[in-house]
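The chains shown are only part of the set, and none of them has been moved.
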Amino acid sequence: MSKVYSDAKDALDGILFDNMTIMAGGFGLCGIPENLIIALRDSGVSGISAISNNAGVDDFGLGLLLQTRQIKKMVSSYVGENKEFERQYLAEELELEFNPQGTLAERIRAGGAGIPGFYTKTGVGTLVAEGKEHKDFDGETYIMETGLTADVSIVKAWKGDKEGNLIFRKTARNFNPMMATAGKVTVAEVEELVETGELDPDQIHTMGIFVQRIIISKGLEKRIEQLTTRQREGA
Amino acid sequence: MAWTREDMARRAAKELVNGYYVNLGIGIPTLVANFIPDGVDVTLQSENGMLGMGPFPYEGEADPDLINAGKQTITELNRTSYFSSSDSFGMIRGGHIDLSILGAMQVSEEGDLANWMIPGKMVKGMGGAMDLVAGVKKVVVIMDHNARDGSAKFIKKCTLPLTGVRVVDMIISDVGVFLINDDGATLIELAPGISIDDARSRTEAEFNVTKNL
C-alpha cells in the first residue's frame, strides 16, 4: 500500500470528478505544485472550485486551468496578476470569493483540524462581514468564519519520505501545510523523495498522516514573478 | 516643498522603535526599510511566512523559494525564521506585530481605512491588508495627501469600501503627520513650506492642530 506514485497523472487517477473542490498550495508562483496543476489540466476535469491564495499568471500555475475554463469558482485573497482571470470575471464566466489572506489561511487550518467555525476581528465593518454572524467578546466585535475542506488538496514540498512526511523550504511553505490537512485526499509533489527515516522526526512540517499520495516533481520551472536584485557595491 | 515619497518614508522610519517587529506594505512603505535610523534594530515580517526579511539578492543570486508578500525576490538574515501562512497570520491577528506601515486610498477622521477596492474597477483582492489593520498594534498610513484629481483622501467618512474600521493610528502624507485616536485627528507636524491653512484646504476631515506648530 505504497503512497508513492509514478507521476502526476498517476497520482490524480481516480480521485478527480467534475464540480469538485480543489485546494492548491503556493503564494503567487512560489511553492506551487507545478506538475499536479498540469496533470489536473490534462485530466480535463471541469467545474472546479479552486481554493488558492492566488490564481497564477496567464500561462503558469492555476492560470493554465483558467485558460481551459476548467475553473468555475476561485476562493482567493489576491488575483491581481492574471489578465485572463480578469476577462473571465468581468464577463461573469467565473465566480470569485475574496477572503482576507489570514482568514483564508485560518479557514483552511480550521477545516483540517475539525473546527467548523471561529471568530476573527479581520474584516469587521467591511464588505467581508456582510451576512456573517457577529459576536462580541470583551466588548469587541468579531465575525464568524467557517472551516474549509477540499475533495483534493495538491501541495508542493521540498523533501518528502515514503510515509508522506514533508519538509518545505523557505517561503515556499506558505499555504501548503494547512492545505495538506484539509484535503479529503492530499497529493504532494516533492523535489526530493527520501527513504523513510532520513528526515529528522523533530523537523517534519507535514506529518505523513495528511498525505495519501506522493510524487517526485519533474522539470520544475520555479518561475520568478518579480525578479528584484541589487548591485554589489563597487561592482 | 511638500514631502517627497522618500521624505515620507524617512519620516515613517522615525516610528520604528528598537526591537520592534514590523510589517511593511507594498509601495512607498517598502522604502521605509532604507531609512531605518542608526541604533534601531527592527525585524521585518513578511506575511507570506517570514520573520527577518533581508534586502534584495545580488544579481544572479535570486532564489525562487524566497519572496516577500509583494512577490519580490529577497534574502534571509541571521535571525530569519520561516513559517506557514496560518502561523504568520496567527502572529498578525494575535497582536504580536508592533507596527504596520501601509498605503491608503482614503482615511476617515476616525481612522477608517479604504485601500483595496474601487467599485466598478476590477478588484485584485485585499490580500493580507484586512488582517494587518485588524491585528497589528499600531497602523501607520503613508499616502499622497490628495488624489491625482486633487480631491481629498483624508475625509470625514470613507466613500470607498473599507479595509478596516478605526484602525489607522497615524497618517504621514506629503502635507505632514496626523495622529488619530479616540479624541479625533490631530495635525502634529507640517512638511516644509506647508501651512496649517494649506493642510486644512487640502483635507476634508476635521482635525485639531497640536500646540506650537
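Here are some notes:
Which chain is which? They are A and B, in the order written, and residues in each are numbered from 1.
In this section, a contact is a pair of C-beta atoms (placed from the backbone, for glycine too) under 8 Å apart; a residue touches a chain by one contact, two chains touch by 3 or more.
This is a predicted model, so every value here is computed, not measured.
Across the full complex in this structure file, the chain copy numbers come to A x2, B x2.
Methods note: only the chains that are shown with their structure count from here on.
Taking the mean of the C-alpha atoms as each chain's centre, chain A and chain B sit 28 Å apart.
Residues 27-31, 53, 76-81, 86, 89-90, 98, 100-106, 108-109, 120-128, 158, 168-178, 205, 222-232 of chain A are the ones touching chain B in the complex.
By the touch criterion given at the top, residues 46-50, 55-74, 76, 82-86, 88-90, 92-93, 112, 117, 122-131, 134-135, 161-165 of chain B touch chain A in their complex.
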